[in-house]
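What you see is the complex with one protein chain gone and the rest in place.
Moving on to subunit A:
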Amino acid sequence: MAPGEKKSQQPRKRFYRARAHSNPLSDSHFPVPISPAHIDWSLHFPAFFKSPLEAESEKIDLMHKESTSDLEVNDKEFSRDCCSEECVSKDPSLNHEADFMENVSVKNPSEVANVQRGQPKVSFADIGCGFGGLLVKLSPMFPDTLMVGMELRDKVSEYVKDRIMALRKENPGQYQNISIIRTNAMKYLQNYFQKGQLQKMFFLFPDPHFKERNHRRRVISVALLAEYAHVMAVGGILYTITDVQDLGEWMKACLDAHPLFEEVSSQEQELDPVVTLLKRATEEGQKVERNSGDTFQSVYRRVASSSAGC
């Protein structure tokens, strides 16, 4: 439990006990958005987006304006009534994960894209955010940046959701820029983020998967780094840390082998305020610190491809 919080408000971890591991390779049965354009981020970050009603009216305007364009407005795919009803009837900030994406995903992507044009985009992603310690620390440091945590374990993501809700209630106006998605980032990252959208990605204390035959479950691998590079902006930073030496070396080796990533020099790392958070911000990191264990971190920058000019 987060210390120093009102007991009645904050969710208590003991009600969200989950297994420490979840197989990322198994078929997932939560809804996944069809593409990034199908996500309505205003449900996650209501303070950063216009209220649904405003957006609705703007949508109608846009529809009038673009009625001559070849953007297909399919009645079957998109029913405005149904989605505005959804916004009102449910908590607008964070919906229950199971129904939420399904409802959103029936929206016509062109409509959502129209509304979201010029609006803020998520630029930090904490992959495997666990109990959300890093997000909560980062939120006041970058109050204008939208960041999202991704967690596969259902109960843990529920906990983070309730934690953020409680924090928003207790501190009006704060913690509006963080949110949580229950998903499998290894499989569906590109369904949430467009090409080059992310400025920072975090992989803090990932599941080590010691057995060799389980290495393909590791969240950092040369093949998956291609997908991470795709959603990261050139110049974006990827942070990894672990307390398992073997995994630390593995992650470093994968990042070194990938042509689209380059190590950030130690001087630069010292200047980066986020780097100090890696060790301390997360629950897992605090546990390691308590036991005075070693940590192995690597910080890499996404670089442009050398073949870009050809």
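Everything below uses one rule, namely that contacts are C-beta pairs under 8 Å (C-beta built on N, C-alpha and C of every residue); 3 or more make two chains touch, one makes a residue touch a chain; residues count from 1.
In this section, contacts and distances are computed from a predicted model.
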Missing subunit (named according to UniProt) among the choices "Vacuolar protein sorting-associated protein 26", "tRNA (guanine-N(7)-)-methyltransferase non-catalytic subunit", "Phosphatidylinositol glycan anchor biosynthesis, class U" or "Cyclin-like protein": "tRNA (guanine-N(7)-)-methyltransferase non-catalytic subunit"
Contact partner of the left-out chain, one of A:L43, A:L260 or A:L277: A:L260
Touching residue (missing chain; options A:L43, A:A229, A:L247 or A:V274): A:A229
Contact residue for the chain not shown (choose from A:S22, A:S35, A:Q119 or A:Q297): A:S35
Residues belonging to subunit A that touch the chain removed from view: 14-17, 24-25, 27, 29, 34-36, 98, 154-155, 158-159, 186-188, 190-191, 195, 216, 221-227, 229-230, 258-260, 305, 307, 310
